[in-house]
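Complex shown without one protein chain; remaining protein chains in place.
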Amino acid sequence: MTDMSNQSAASRDSASWFLASARDRLAGLLDPGSFVEFLPPSERVRSPHLALFDLPAAFDDGMVVGRGRLDGQGVLAAAQEGQFMGGTFAEVSGAKLIGLLRAARDNPDLPRTVLLLLDSGGVRLQEANAGELAVAEVMRAIIEARSAGVAVIALVGGRAGAFGGAGLTAATCSRIVISEQGRLGVTGPEVIETNQGVEEFDSQDKALVWGVTGGRTRRLIGGSDAYALDTMAGFREAAVSLLGNPSPFDLRTLQAEQDRLAARQQRLGACDSPAALWATLGVPDPGAARDMDDEAFAALAATVKGTDHDAR
Amino acid sequence: MTLRSNVPSRRAWDTGQHSREQRLAAASRYARGKLVAHHDATALLEAVLRPGDRVCLEGDNQKQADFLARSLAQADPAVVRDLHIVQSGIVLAEHLDLFEAGIARKLDFSYSGPQGGPLARALAERKIELGAIHTYLELFSRYFVDLTPHVALTVARCADRDGNLYMGPNTEDSPVVIEATAFKQGIVIAQVNELVDKVPRVDVPGDRVDFVVVAPEAFYVEPLFTRDPAQVTETQILTAMLAIRGIYEEYGVRRLNHGIGFNTAAIELLLPTYAERRGLKGRIATHFALNPHPTLIPAIETGWVQQIHSFGSEVGMDAYMRARPDIYFTGRDGSMASNRLYCQAAGLYATDLFIGSTLQIDLQGNSSTVTRGRIAGFGGAPNMGSDPHGRRHASDPWLKAGREAADGQAGLARGRKLVVQIVETFGDKLVPTFVEQLDSVQLAETLRLDLPPVMIYGDDVTHIVTEEGIANLLLCRTADEREQAIRGVAGYTPVGRGRDRRAVEDLRARGVIRRPEDLGIDPLDAHKSLLAARSIKELMHWSGNLYDPPRKFRNW
Amino acid sequence: MTLDEILASLLPAGHDVLVRPDRLILGTGRRRDGGAVHVIGIADGEPLGTAGVLPLAERVLRVIAAGDGAPILVMVDTRGQRMARRDEMLGLNEYLAHLAKCLLLASRHGHRTIGLNYGKAAAGAFLATALATDVLVALPGAEPAVMDLPSMARVTKLPEDRLRALSRTTPVFAPGLASMTEVGAVAEIWDPQRPLDAQFEATLANVPDQDVRDALGAERGGRRLALDVARRVAAQATGRLHAAAS
Partner (left out) sequence: MVTITLRYTTRGPASGHAPSAIVGVVASGNLEVLLERALPDTVCAVEIATPVRGYDEVWQAVVADFVERTSPGGLHISINDGGARPDTVALRLMQGIRMMEAGR
C-alpha cells in the first residue's frame, strides 16, 4: 500500500505479506532494486470495460509483471493486486500474465523460473468471459512453459486468497508456496453459503473458513509444497527453497498426481470437519496445531506423510 | 385538617410484600424449590408479571438473558401487557418484539447498539413510549429512586439449588439490578447455563434469587471489544501517535479509560512500540478503567499496564485474565470479576482522561453517535467523558488541565478531567465527522424527544484529535476561538474548509492547534509496522495462547 | 439434440459410450476411417466434484499411456464445480486442475483434444474440461456462462436490466454461446442439421498447434486487447533481455 523505500531492510523483511500490496510484495520478495516492470503503469494499459460499470480502472489492471532477481538468480514474476477488483482475472490482467508465460516458454535465454504472486477471487465478473478464457489460456501457457523446462511457482498468502480460476491456476503450477493466512480453493465460502445454505458453509465462521481452505490444511494434505511465514522474508525463503530442478511435466508426474489425489479422496473423503481431517492425517491435537506458531507447525507438517511429493 | 403526630398510620405498609407473595404463589405450580423447567419459562413469566410492571430483562452491554427474552416474547399479550422495560441494553431483536406485540409499552434504557436502526423506527411509529435515554450510572441510580424493577430477569453461568449465582467475568449490571429489585420486594428470575452443586464463587447470594431456569443453550455474549489489528488504518495510527505525543506524554496521563474504536485500539498497540521508544513506560497509561481489550495484551505483557478494572468481560479473555491476577480483579476462584456500576464510577471519578471516538462533532464540540435513522444510545461514554464536579483529589494531569483552562486568572485552583475526542475527519462513505448541526437535533424534533441525545457536551471536551492535528479547547478563550480551533482540525469537511485561515494560523502559533510536524511527527511514518501486533493471532501469541479468540475472528 | 442423438450422429460407425449413474460420460467410438475416438464428459448438468474428476482423469492418463494417438472428445453439460464444504476441504482446485493438466498432456502426446459443449458449462468445471482442449466447439442451445445475469446482478449490485442492456453490446461479460464465440473461447458452432461426424472430421483436420483463442477473439471483435497486450509484454520481456545483454 505504501512505499517501503523509507523503511529499514529489517522492517521490510518482517512486513506482512498478507497485508502488503502487489508492488510491496515484489519489492520485498526480490533482490532490492532488481525488479523491472513490463507494461508499467506509465503505459496506462487499463481495462476499457470497467467504465461501463462506473468503476475506476487501474494503470496496471491489478497485474504487475516483470523480471528481477531472487537470491541472485534471474526470475520472471507476476503479482496480482488483491485489493483492486479482488485481484481478478480479466482481459488485460490475464493477457499480461499470458504474455509473460509465453515469453518464458519461447525464450530459453529468459529466466527459467516464473513466480506467480496470486491474490485473487477468480474471474472478474464485469469481464467474465474474457476472464474465464484468460484463466484457460494461463493454464495452458503454464503447461507449455513447464514443458519447456520453466519452473512456475505459485505464492499464495494474500487477502483475496486464490479462488476460482486462481485456485486452478495455482494447482497447474510446478510448485505452490502458502502461508497460514493464504487460502486456496475454487468456490469461495460466501458463494457456497449463498447457494447451499449456511448449514453447508457458514462464511462468517472464519475458523471454519480457514480450516477448510487455509494454508495449514493445504500444507497438511499436500495441497502446497512449502509453508511460508507471513513475511517478505518468509516467502522469499520458501520460494528460494523451491528454485531449481522442477519435476518434469510428463505422464509419470501426472500418474503420480492421480494416485495421490485418489488416495486423498479415499483416505480423507469421509472427514466432515477440518479437525477430523487433521486427526486422520495423524495430527495428535488439531486444536493446538491450529494455534501453534509457524515454526512449530512447519516442524509438525514435516512429520505428516504425503505433504511432500513430486506430483503436480 | 390538622396533622396529628404520634399516631401510627393505619394504611398498609407492606403491599409490596403482599404482591410478591401473590406472585410467588401463582408461580409455585411451575417450580420445584427455585428450579423451573425451561419449557415452563413462559408460563412462569405469565404467572409473576402484572400489567404495567417495571421489568429489567438483562439486556447488558455484553451478556444477554436471551432465553428469558425469547420466553417473554412468547407470552400471551392479553396476560402480560404494557410492561415498562427498564434495562441498560436493547440489544436483541426480541427486546423490540415485546413492544411490537404490546407486551411492553414504555422504555427507559442506555444503549441499543445493533438495534439502533429498528429502535429508531419503532419510536417513529410510536410503538414505544420512551422515558429517557440514560447513561449507565443514571439508569442504575434511578433503579433506586423511581425506576425500581418489579421483576428482574437475569443471567448467570451457573447456579446451585439455593439460587446462588456465579456469573464469572460477565457479572456486569447484575448485582445492581438484583439488589434494587430484591430489596424492594421484587421477583428475581435467573437463566443459567447449568445447575451445579456448588458455585465457584457467589456473585449474587441465593436469598436474592427467586427462580432459576436452566436454559437449553448457553447465553449469548457479544464480543464487543475485539478489534482486529489488521483493520487498523494508517490514518488511525497517525491519530494515535498524535494522542500519545500530544496528550498522554504532554500531561503525563496514567489513569484513564479508552473507548472501543479502532483509534484507541491503535493507541493500545502503539504503547510497546512508539511510546516505548519515547521512553514513556511507567509514565503514562498504567491504570485503566477498561473492558478487557485484547489489543491491550501486548502492552500488558511488556509491563506497561499495572492494573485494570472492567465494566464487563470480553469473549475469549477468561483464561488470560485468570493467569494475570496482578493486572485484573479476580475472585477467590481465580476468574475475573467485573461490575459495570463500580467501573463506571471509577471511570468517572478516578481517571484523569477519557479518550474515545464519535460519529459527529458540531462547532461547539458537542458530539453524538446518533445518525439519521439510528439511535445507538449512550452506554457509559458520557460518564467517562465528563468532568466530574464532585472530584476532590488532585493529580498532575488534572491540575495541568485546570491551569490551562484558568488562563492565569485568579481564583481557587481547580483541576479538569481530560476529555478527548479522537476521530478521523471523514467516516465511512465520505460522511463528514464535523457538522454544523448534529443529526440528533433533527431526530429529537422528529421523535419529540425532550432533549437531543448528546454523547459528550462540548463544554466537557478538552481536546479533539484528528489526522490534521490536535485542537486544545482548554486554551480557547472565546466561543469564536473555540469554533475556529474545531474548524482548524476538521480537514476537508465543509466545516474544515469553512475555517478562517488567518485565525487558525494564530491559534497554531499559540499552541491551541498543533499539527503533526509541531509535535515532531511525520505522517508518512504512521505505518502498520508500528503496531505491536498486526493480527488477532499475534495477540493470541502475545498472550501465550491464553487468549482464545472467537471463531469469527480466527482467520487461520 | 439429446446426448444419444449427438453420439449417434457423431459416431455412426459405432460406440460404447455410456452415461454412468454418476453422470460421467466414458467410452470409445469409431471414426469413419475405423480409428478410435476416446470420449469423456459430464452429462445432465451434473456439477463436477473431486469424486467425478478421478475416473475422467484416469481415463485420459490411460489413453496417453496406451499411446494410440487417437483423438479425445470431451463432452460437457455441467453447471459448474460442486459447491460443497467437503470438496473444498479436499482441495477441489487440485482435482480440477489435474483433469485439465491430463488433457493438456494428452495434446502434447499427439492426441488431438476436442471439447464439445452441448448443454451448460460454467466456471471451474468448464476450465477443467472443455476449456482445456485444443479446440472447443458447441452445439446451438449450449449455455456456456461464468455466471447468470441475476447472480451477477447480486454480486455487482447493479440492476439486472442494466446488465441485460450492457450484455447486448459487451461480449466480454455477457453470458451465452454468442459471447463465448465472439471472445474466441468457442472456435465454431456445429450445425445440428448436418451429420456431426463430417463436422467432427473437419474440426480434427484443422486443430491448431498453439493457443489461438486470443487471436480468434481479436479477429471476431469480442476481445480486442488480449492478443496485443500479451504480445507487448512478451516483446518487452525479450527486448529488455537483449538490452541487458548488450
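Going in written order, the chains are labelled A, B and C, and every chain counts its residues from 1.
Keep in mind that, in the parts below, a residue touches a chain if its C-beta (ideal position, glycine included) is under 8 Å from a C-beta of that chain, and two chains touch if they have at least 3 such contacts.
Nothing here was measured: the structure is a model prediction, and the numbers come from that model.
Peer 1: Please work out which displayed chains the absent chain touches and list them by label.
Peer 2: A, B
Peer 1: Considering the whole complex, which of B:A37, B:A218, B:L451 or B:L524 touches the chain not shown?
Peer 2: Answering carefully, the residue with contact to the hidden chain is B:L524.
Peer 1: Out of A:L26, A:L39, A:A58 or A:A166, which residue would touch the omitted chain in the full complex?
Peer 2: Going through A:L26, A:L39, A:A58 or A:A166 one by one, A:A58 is the residue touching the chain not shown.
Peer 1: Based on the whole complex, identify which of B:E301, B:E424, B:D460 or B:E483 touches the chain you can't see.
Peer 2: Checking each option in B:E301, B:E424, B:D460 or B:E483, the one touching the absent chain turns out to be B:E424.
Peer 1: Using the touch definition from the top, which of B:T235, B:T264, B:S395 or B:S440 touches the missing chain?
Peer 2: Selected residue, touching the omitted chain: B:T235.
Peer 1: Considering the whole complex, which of B:D160, B:E179 or B:E468 touches the chain not shown?
Peer 2: The missing chain is touched by B:E468.
Peer 1: Among B:F144, B:F183 or B:Y492, which residue is in touch with the absent chain?
Peer 2: Counting the whole complex, the residue in contact with the absent chain is B:Y492.
Peer 1: Mind pulling the subunit B residues that touch the left-out chain?
Peer 2: Spelled out for subunit B, the touching residues are 234-235, 424-426, 429-430, 467-468, 491-492, 497, 523-524.
Peer 1: In the full complex, which bits of subunit A touch the chain not displayed? Write them out.
Peer 2: Against the missing chain, subunit A presents residues 1-3, 5-6, 21-23, 40-42, 44, 51, 54-60, 62, 81, 83-84.
The rule we apply is simple: only the chains that are shown with their structure count from here on.
Peer 1: Just the chain pair, please, that has the highest number of C-beta contacts.
Peer 2: A-C
Peer 1: State the chain with the largest centre-to-centre distance from subunit B, centres being mean CA positions.
Peer 2: Between subunit B and every other chain, the largest centroid distance is to C.
Peer 1: Subunit B to subunit C: how many Å between their CA centres?
Peer 2: The computed centroid separation for subunit B versus subunit C comes out at 59 Å.
Peer 1: Calculate how many whole Å lie between the centre of subunit A and the centre of subunit C, each centre taken as the average of the chain's C-alpha atoms.
Peer 2: 24
Peer 1: Using mean CA coordinates as chain centres, what's the gap between subunit A and subunit B in Å?
Peer 2: Whole-Å distance between the two chain centres: 43.
Peer 1: Give me the residue numbers in subunit C that touch at least two other chains, ranges are fine.
Peer 2: In subunit C, nothing touches at least two other chains.
Peer 1: Which subunit C residues qualify as touching subunit A in the complex?
Peer 2: 50-51, 53-54, 57-58, 61, 64-65, 81, 83-98, 100-102, 104-105, 108-109, 123-124, 126-128, 131-132, 145-147, 152, 154-156, 158, 166, 170-175, 179-180, 183-185, 211, 213-214, 217, 222-223, 225-234, 236-238, 240-241, 245
Peer 1: In the complex of these two chains, what residues of subunit A are touching subunit B?
Peer 2: Residue list for subunit A touching subunit B: 1-2, 6-7, 11, 14-16, 18-19, 180-181, 204-210, 214-216, 290-293.
Peer 1: In their shared complex, at which residues does subunit B touch subunit A?
Peer 2: 230, 234, 524-525, 527-529, 534-535, 537, 540-541, 545, 551-556
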